[in-house]
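Down below is the structure, laid out as structure tokens.
Here is subunit A:
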Amino acid sequence: MPENAPVWAIVVLPVALAVAAVVTAGFDAVLSGAAGRGHAGGIRRAGRRAATPVREALRLLVQQPRRTTAADRLLGRLGVVLVPVAAVLAGAVLPWGFRAVSDPSVGVVWFNAMEALAWAAVWLAGWGPNSALSLISGYRFLAQGLAYELPHMFALTTAALGAESLRVGDVVAAQEGVWFVVWMPVAFAAYLLSALAMAFWGPFAHPLARDAAGGAAAELAGVDRLVFLGGRWLLLVVTAGFSVPLFLGGGHGPLLPGWAWTLLKTAAVLALLVILRRALPVLRMERYMEAAWMVLVPLTLLQALFVAVVVLNR
Partner candidate 1 sequence: MSLELFLLLAAALFSIGLFGALAQQSVVMLMMGLELMLGGVIVGAAAVWHYIAPDAADGQVLVVLAVTVMAVEMAVGFAVVTALFRAREVDMTDMAAELKE
Partner candidate 2 sequence: MFDDVIFWSLAMLAVAAGVMVFRFDSMARATYALLLSLLCVGGEVLLLGLDYLGVVIVLMMTIEMAIMAVFMVMYMMNPAGLMPMTMIHNKRGAAVICAVVFAALAAGILLTPWPARRGRASADPTMDLGMSLMGPQMLTMMTLGLALFATIVVTVVLATRRGRYDRFGDDLKARTADDPVRGGVGR
């Protein structure tokens, strides 16, 4: 049965998430390198490419911060810091095997509330430097948020409905036999799409797109930039990782212990997202908006209806 992890898990959680984020970024860098400069050839060159994010982080640590005139530094900083903070707070309900740092009775809603902080965070980071392009990108993320939030909420609701509980531990326990992904494939797909959109990464990186000179991160340099972009990787890891307890059975699996299955499944989801990213162009949010509201919302609603009927007749 789900139980709370020991106190030291609070310290371990951000570290574990950061390690996962660095590994994911490294994998992405290897794929980027292979696409840009050809196959790595030796294991050493592949390793050098995988270390790119670490080198970039070290470079940012010593880079000069950039100052802009009449910047709202308080709000800008707040937005930058809020990205990793929201990711870690959302990660607090992530079960590691069968134990989470905290397993509140409304864990699913808590996760949703924490990732909603990203809305405020990206807009604030765009507003802070008093620069037109970064503010435009803040607005872009709000529009993207309006597009992804409804299908995302319906996907979360569907999983909670299947387990008849908002507690993440109960959702995992309900998947002891059949994983939710088997009978809620639409909700799973909608969840993965919104996870990408939430982390404004991959095909949903429009808020940080090149046509706006780097978007919300345009004026960020040095440690600010490191915290903001690192926070984005954390957000990606947490949102992708949360699909495991929601739809992929959490720690359930044969032979291996629960924590190993969680790790394996999270790695698989992240690898899938990183590989898929290369196949997809960056979406403009007005396009995703219409697709989300005209296609995804009805589909996820039908999915929720289907699950509700199944649960009622169980």
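Candidate entries met the following condition: all candidates are chains of the complex that A comes from, given by their letters.
Following the convention adopted for this analysis, a contact is a pair of C-beta atoms (placed from the backbone, for glycine too) under 8 Å apart; a residue touches a chain by one contact, two chains touch by 3 or more; residues count from 1.
Predicted model, so just to flag it, every value in this text is computed and none were measured.
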> Looking at the complex, which candidate is in contact with subunit A: 1 or 2?
Replying inline: 2
> In the complex formed with candidate 2, which residues of subunit A make contact?
Replying inline: 70, 72, 74-75, 78, 104-106, 109-110, 112-113, 116-117, 119-120, 123-124, 127, 130, 139, 142, 145-146, 149, 166, 283, 286-291, 294-295
